[in-house]
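Every protein chain except one is present and positioned as in the full complex.
First chain written, first letter: the chains are A, B, C, D and E, and each begins at residue 1.
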Amino acid sequence: MIEEQTTIAVGKDELLGTVSDFHSQGYRLVQICCTALGDTIEIHYSFDKDYRFTNLRLTVKPGEEIQSVSIIYWSAFAYENEMSELFGVKIRNIVVDYKGHFYRTAVATPFVATETDEKNDTGKE
Amino acid sequence: METIIFLIIFPAAISLVLLSIPVKSVRRLIAVIANIALIAGTIHLLYGSAGETIRYELENVWIERAMLTLEVTLSIYILYMGIRFRRYLVVFFTLLQLALLVHFEAFAIPAVPVAHNLFVDNFSIILALIIGIIGSFICLYAIGYIEEYHERHKESEDNRRFFFFLMYLFLSAMFGIVFSNNLKWIYFFWEITTICSFLLIKYHEDEESIDSAFSALTINLMGGLAFAAGISYAGIYAGTLELDRLIAEGGAYAVIPAALIAFAGLAKSAQLPFSSWLTKAMVAPTPVSALLHSSTMVKAGVYIIIKVAPALKGTLAAAMLSYIGGLTFLVASFIAISQSNAKKVLAYSTIANLGLVVACAGIGTNEAIWSAILLIVFHAVAKSLMFLCVGLIENKLSSKEIENMDFLIMEMPKVSAAMIIGISGMFLAPFGMLISKWATLKAFIDFNPVMAIILAYGSAATLFFWTKWMGKIITIKYGLKNREKVVSPWEWTTLAVLSFMTIGVCIIFPLLSSALIEPYIIELFGVSPSMDRFNIIIIMIIMLGLLTILPIALMYYAWLDKDYKRVGTYLGGANVDNVRFLGSLGAQRTADIRNYYLDGFFSEKKLYNYGLVTAVFLVILMLGVVVI
Amino acid sequence: MGFLSMTRNIAQNLFEGPSTRRYPAVKRYYEPKSRGMIGIDIEACIFCGLCSKRCPTGALTVAKDRKEWEIDRLRCIFCGYCVEVCPKKCLSMANHYSPCVTDRGDAIHLEKQAPKGTTEQPVEEKLEKE
Amino acid sequence: MTPIDYFIHLDNIYLKAVIYVVLAPILGGLLAGVDRKISARMQGRIGPPILQPFYDVFKLFSKEKIIVNKFQNFNVILFFVFMVFTGSLFFLGGDLLLVIFALTLAGVFFALAGFSVNSPYCHIGAERELIQMMSYDPMIILVAVGMYQVTGTFRVDAIAMYDGPLILYLPGVFLGYLHVLTIKLRKSPFDLAMSAHAHQELVSGLKTEFSGTTLALIEIGHWYENVLLLGIIYLFFAFNSFLGVAAMLVLYFFEIIIDNTYARFKWELTFKSTWLVTALFGAANIIILYYAMQP
Amino acid sequence: MFFKKSPWIIHYDATSCNGCDIEVIASLTPMYDLERFGIINTGNPKHADIFVVTGSVNESSHQVVKNIYDQMPNPKVVVAVGICATSGGIFRECYNVLGGVDTVIPVDVYVPGCAARPESIIDGIIKALDILERRLVEFRKAKTEARRQEKKLRRYHLND
Partner (left out) sequence: MSQRNVIPFGPQHPVLPEPIHLDLVTEDETVVEAIPSIGFVHRGLEKLVEKKDYQDFVYVAERICGICSFMHGMTYCQAVEEVMGIAVPERALYLRTVWAELSRVHSHLMWLGLAADAFGFESLFMNCWKLREGILDIIEATTGGRVIFGSCKIGGVRRDIDGDTMKGIVEKLDRIAAEIRHTTDVFLNDYSVQHRLKEVGVMSGEEAYALGTVGPVLRASGVAMDARKIGYAAYRNLKFEPVVEKSGDCHARCRVRVREIFQSIDLIGQAARKMPEGEIAVKVTGAPSGEYFSRVEQPRGEVIYYVKANGTKNLQRFRVRTPTFANLPAMVRMLKGASIADVPNIILTVDPCISCIER
């Protein structure tokens, strides 16, 4: 094991509060990532302070709307735009909202699209 | 002499006629006839009187009395205006002037004999040509302009009869200035131009116009006060009221009035400590700017400076004069870089060029005076053309901003062509201004290389702001609507005539020089500068080259050249079409391009303040040295 | 703060002469370990198809029935995975890349196992030819 | 008698003009080729053949003509014509001030070419070109002023035949001229508006939209210009033609060194430094000379 | 013929992993020095003769590749450098990759390699030079042909 990594599950409503706690404790936002697990979507918010790595795990249903953390961590806008474009996660109040023009993929929300979708949907926006 | 009197009286009479006739078409007819008469008059003068200076007696007590009465009436009017708008500085200056005048008229006048009240020499013929021809055409232009102006400015009162009254009255006063030998007469006409300017600036009657008008009035009254003081001094101590005698006598008594009159000239031609009024005066309707504030009235200032300069020759005051001119040229050229308002750029460029003339006058060598006169001619033609073009564009685009003139060549090709000629005329070889700048440079080097250095820097700045403006106009974009279909024939005529004149004066300049300027210089100095024949040939070759290559190449590109493929502009490969690109956030944007204004280096406020302080210092030095 | 601090370097370059490898006039020396184009000793091949299954880009096709082994040189990424997985170790890697082509078809290289009995040219010679 | 002396004393001005018009591009092209070769060697490369600039230009002549708008090449033609004309005027021994004004005219056409296209990179290039012109213009005029002060004439032929060593009278002016020469030769650190190699923020700057024949004309125009600029260097050393030629070559080599030892300056520094150098060296030299030459 | 001696290139990274890009740049640097052949990296389609594309094309870049190609004056040659550019390479199955460069514009020379070595790039460009010369001849022929056609048309119209 190279390093200890802790993961804390967090609810949709506590998200902003917990993130701002991290912010006030001087954590830096390392990354936000999304995993599509069929019927749910898992979002990891990773923080780091003095090489201590901590994760928040938020589980949402597809189509559920969540709050943007870019108000607290400005740099989150990039991750959130990515999530909303690739996974179709609805995120409210992103400071710089590309509105689906971040990567401009050939397939809309490729990570949740099924194989058949991909073939039929040319995805031109 | 009849021609002269005709030229002075006729416009004044026309102005009264225009004021009294209520029918528009009749007024127009009269104006056209009057303009033709004026032009004919000046040309007649050119053929009749060119050569030696001719002086005329015109002794008539009634003229003097009428002038005095008018002067006092005008002063009272100014007093009234000053009190009504609470400009107490104006009131103060007027009162002082009135006091000086009354004192002088009451006590000193009988003692001073005036032999010649009027005169004609080549210099005044040149100015008369400018006033007569350019002035007439500007008045023609104004007929078309004012129509559209009132369409655009529905809120302002339609006072166009009064407007034309003032324009023609002004022409009359200008003729008066250049033909009068009697200082008191000059002063009388001088004050009329001041008041015309005041009333024309505030024509729009909004707060900004009134403010600017009073600013112009205050400064010009200050100049007028100095003028009046100069006359009093000349009358009392030098014992003459004649311009030529005052200059010819020279000596200690002539220096003080000369310096005071030069001071008045500085104020009138908006040299540095006084330059603010001219830039503010740009709120006036554009023909006014063209006529009063670039081609004629401000020229009266430099005219009088050139006239009195010989009296100051060799004194420190003359050196100061040249430094004030040089400084004004430098500072105004620099400030013009940071301006985006077309009329302000023109105003600053006018100030700069007048600065050059003043500097030449201060130097006062034969070469310098020669180039000063050339400068006046070339500047008057090119600058009035520029102003009139801007006026037209302003009416069409409802904006004076240079940045709104992109693609003008596609929207208004003919106006743009006129404008390009005007701009080229202002700084580019082989046009006139460049020839005179060249002569000026030669004069400067022999006088004092510091001035040459100033000229080198200043003309570099000139190059920058003119070229970027020209670049803005000639940017080409397809698919734009032609917007010049509805320009009135009045305006077209004037633009065409002035464009051809800009080229014309350059082609005939050797003639102009040998027929009019050189005799004048020889009369003044005994010797005359002349350009190297080789250089004149070269300039003519460039001119001819341009006049042939340009149309041929344009025709080639317009009709003959078919062997090409059109592609889009380089936009980093993100083209959507020729000018638009796919930008961030999925938006299609147009590549928008603007000029540079280098505000960090040439900010108006900073430079103006520095210039103002230095110029005030120089003016104080100029007057102080004389008094001591 | 230095002015002209690059002078030393450019003077050195000027006097030492250019350090250019004059390819193609001078042949480039390749390290023996350099990864390059794939060759096959077709006689040893058993057409198991493991290489084509493992190939990350699908550059290899193996037809067991026709005893053919085909490589699209414009798909091969020179990873060497096929060489690694080959059970008979009949695949080999040259230390230089395959040549540039102007037509896609030129890059498809087909090896066919001869019916038993005929002798084949050694692999190296074949590679040279290409 | 060196060829240069022969050229100066040649009375037939038509012959002079023909010699210049024919020889200047050849010289300029060779100079550009040598420049590229030496630069490459300084970077540890072999570099292109000496004749490469000619190959480039000939190639450009046979390319397809692509344009953004019909009139964009118009100003380039004018630039080229006036550049050749300016050079001829100089080598015919014309008035130095007139040469400078004609040079400005050519430069203005070049900048206008950039403006007329309505392309962002061209436009920035043109603006920068103008800033450069504004930067170097005072110094170039001062060169003429200084020469006039010493020799009492603006005629190039008279200056070239002047016996005294101009360089000793005008060391400051000469230094100032060297400074602006870097701008005019479009060498680093002042290659703001465009440069031969495109590794800059402005793609190719002013010449972004010009291709084929027009680009070739721009290149050849610059060869003419470079020869003219070297000619002005020669004037400083005109009292000895060997020294003059040596000075031209040494200074060109020096410019190559400068090119290879500097990063590109920003326009602010370019502008400030040039005007400062003009004032410190050029203007100061002229003022001192003025007082020294007063009786 | 001067095309052979002065081919100017423009390089565009369609969706390359960087590997081929830095090798293209490396081939311009002292060790390989493409300028020996008169090659300049112009970075501007309007000056270029050879279009060097690295990487496969994707949803966003295919339009860019097309734009650049369209803005290049004839005669022109396209060199696809690296396996991604020739066939899509290891990424051909990705959802956003359309395939090799030849799906968008005609490719003249395919340079293999992952990442392509500078030697391969030099080989490829030298191969492209011959094609460039050929293109010039074709281009001229087409031009005179077009002119003739136009003249014919005009005459026809005049006679009408």
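In this text, contacts are C-beta pairs under 8 Å (C-beta built on N, C-alpha and C of every residue); 3 or more make two chains touch, one makes a residue touch a chain.
Keep in mind the model is a prediction, meaning the values are calculated, not measured.
Considering the intact complex, the chain excluded from display touches A, B, C, D, E. Although one chain is not displayed, its contacts with chain D can still be listed: residues 39, 42-45, 120-121, 123-124, 188-189, 191, 195, 197-203, 260-269.
Residues of chain B in touch with the missing chain: 340, 399, 401, 403-404, 571-574, 581-585, 589-600. Along chain A, the points of touch with the absent chain fall at residues 1-3, 5, 28-31, 33-37, 44, 46, 51, 53, 55, 73-75, 77-78, 96, 101-105, 110-111.
Convention: only the chains that are shown with their structure count from here on.
Under the contact definition, chain A and chain D share the contacting chains B, E.
A straight line joining the Cα centres of chain B and chain E is 59 Å long. Averaged C-alpha coordinates give centres for chain D and chain E that are 35 Å from one another.
Residue positions of chain E touching 2 or more other chains, listed in rising order: 30, 33, 36, 44, 46, 71, 73. Looking at chain A, one finds that residues 104 touch two or more other chains.
Against chain E, the residues of chain D that register as touching in their complex are 36, 40, 43-49, 52, 55-56, 58-59, 62-66, 196-199, 203-204, 207-212, 215.
Of all the residues in chain E, the ones that touch chain C in their complex are 30-33, 36, 83, 86-87, 89-90, 92, 102, 108-114, 116-120, 122-124, 126-127, 131. Those residues of chain B that touch chain A in the shared complex are 584-586.
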